[in-house]
Each structure stands twice: as structure tokens, then as C-alpha cells.
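Structure, as C-alpha cells:
For this view, one protein chain was removed and the others were kept in their places.
And then subunit A:
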Amino acid sequence: MNAPGGSLLVAEDLKKAYGPTMALDGAAFSIHPGEVVAVMGPSGSGKSTLLHCLAGIVTPDSGSIRYDGQELATMNDARRSLLRRTEFGFVFQFGQLVPELTCVENVALPLRLNGTSRKQAERTALGWMERLEVDDLAKKRPGEVSGGQGQRVAVARSLVTSPRLIFADEPTGALDSLNGERVMELLTEAARSANAAVVLVTHEARVAAYSDREIVVRDGKSRDMERVV
């Protein structure tokens, strides 16, 4: 696959093995600013590994990943962490909210990690929670809210640092269809309004429908799909 010009993130010929299992075997990927790309594929196809590699969480065995023209492989761990803190946002299948923090503290956490004062961070967090319609849960702990609400809090957390790129790994995987759709609507709307690109890993076609483009991963190889409307 040829990387289109003006891409925010480009990956080429990625290979990654876990023991004898090839999770990625020459996968490629690219995404433009503000674009929503769905990474699809069956269980065990390597899509989560692709996401982890693209986000700099996992280092591929070979291949190249360039973010904004910079090669990820040349960055050390601290630099990659900084990138994840400032430029990327994350949403996981089960939200992965810190159970002991309140929802607003969870949303404010990435800002606080960047050194923003608590007050300022929570003010900004509350703004995002309002947009995601969960501001009434600010003082509640994750254990006290429903799965859908928790996932919306997680989406707010992924957006709070105004990232340029959001990685969403099965963000609706643990939700019913109604809640899942609402989360997807809010996520894509919020991302588009903030001009943030979204890498959306899913195996559900109705979730992938929220994307601008789809990439299918199978046996560690990726294939760009034409959107069929």
C-alpha cells in the first residue's frame, strides 16, 4: 500500500511475532488528520497488535512507523510516552478507568500527567464530560456507573488532551447495541469537531460504519477496503 501524501501516521511492512505466532506479517497502515479509519478483522487476526504498534506501545520486530514524519523506532521509551501523553488518546474495550478515582478525576488524569494543575485539569475534564453527556457522573466512581456511561467517560478521557490521534480498541465491545451506537456517535462527533483522527479497532460492521475508511487485517496482513455505501 502506498502512503498517501499528508498522512499523519504511516506504517509500512510491520512484522511482529509472539513466540511462534506471527501477529503481524507485513501489515501497512496510514491515516490522515481528522480521518476515522476502522481496522477490522476476526479475533486473533492481529488488529489489536497493529493498534499497539501504531501507538508506540509495542515495538514491531521490523517495519517502519512514522508519526508526523518522525520514525517511532528512533524514539526512546520516554519520548514515546510523551507522545502518547500529548498527541494520542486511548479508549479500550473495558474503559480501563482507574477504579479509585472519581469519573472527573479519571478524565483529568492525562492532563495532570502533563503537569496541568488539578483545578484547571478538572475544569477542562468537566467540559468534555458535558459534551459526552456524563457530567452528572463527575463525582461518582467507575464502580458506581453503568458500562455505557463508563465508556463515555473513557472517551472523554481520550479527548481531554485534545489529541491529534485517538486509538480506540473495541470501544463498544462490552456494550449493548444501543449504548454502543451512542458511544460511537459521541466519539466520532467529538473527534471530528476537534479534527482528531481515530484508529478504530473493531470486528463489528455497524461500528466500522462510523469510519471513513476500513482496513481489514487477516493473518497479520492488512488490506485497504473500498467503502461500500
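Following the convention adopted for this analysis, a residue touches a chain if its C-beta (ideal position, glycine included) is under 8 Å from a C-beta of that chain, and two chains touch if they have at least 3 such contacts; residues count from 1.
FYI, contacts and distances are computed from a predicted model.
*Asks:* Can you tell which of "Beta sliding clamp", "Probable septum site-determining protein MinC", "ABC3 transporter permease C-terminal domain-containing protein" or "Maltokinase" UniProt lists for the chain that's not drawn?
*Replies:* Cross-referencing UniProt, the chain left out corresponds to "ABC3 transporter permease C-terminal domain-containing protein".
*Asks:* For a quick check of understanding: of A:F90, A:W128 or A:Y210, which residue touches the chain that isn't displayed?
*Replies:* A:F90
*Asks:* Of A:S81, A:T124, A:S162 or A:N179, which one is in contact with the hidden chain?
*Replies:* Residue touching the chain left out of view: A:S81.
*Asks:* Specify the residue from the set A:H32, A:R141 or A:R213 that touches the hidden chain.
*Replies:* A:R141
*Asks:* Write the list of subunit A residues that the hidden chain touches.
*Replies:* 43-44, 48-49, 52, 55, 57-58, 78, 81-86, 88-90, 92-94, 96, 98-102, 105, 109-110, 112-113, 118, 141, 143-144, 157-158, 169
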